[in-house]
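Here the complex is missing one protein chain, while the rest keep their positions.
The block that comes next holds chain A.
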Amino acid sequence: MSFGRPPGIEAFSGEPPALGSFPLDHAGECKAFMLEYLKCLRDNKGNNGLCRHHSKAYLQCRMDKGLMTPDDMRNLGFEPDPSDKT
């Protein structure tokens, strides 16, 4: 599929996701949450089920800092905590 193209042009594969892209966290504002999440995954051998609260916290940090459109956590697949007010 890429045969015969000019050498400067890059190949194309896949379609973009319809839901947009994360703005880059240039200032590293949510880096602490990311490191906690990575540490949890390392401790649990990559089991995502045990570390989901960390990823939820990371996304919440992104929403608070304006790096992500605020949305209900249920739309992102996280069940709300019983203690949170909905």
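Just so we're on the same page, a residue touches a chain if its C-beta (ideal position, glycine included) is under 8 Å from a C-beta of that chain, and two chains touch if they have at least 3 such contacts; residues count from 1.
One rule holds for everything that comes next: contacts and distances are computed from a predicted model.
With the options "C2H2-type domain-containing protein", "Trafficking protein particle complex subunit 12", "Transmembrane protein 50B" or "Cytochrome c oxidase assembly protein COX11, mitochondrial" in hand, the undepicted chain maps to the protein name "Cytochrome c oxidase assembly protein COX11, mitochondrial" (source: UniProt). The missing chain lies against chain A, touching residues 8-10, 12-28, 31, 34, 37-38, 41-42, 45-49, 52, 55, 58-59, 68-72, 74-78.
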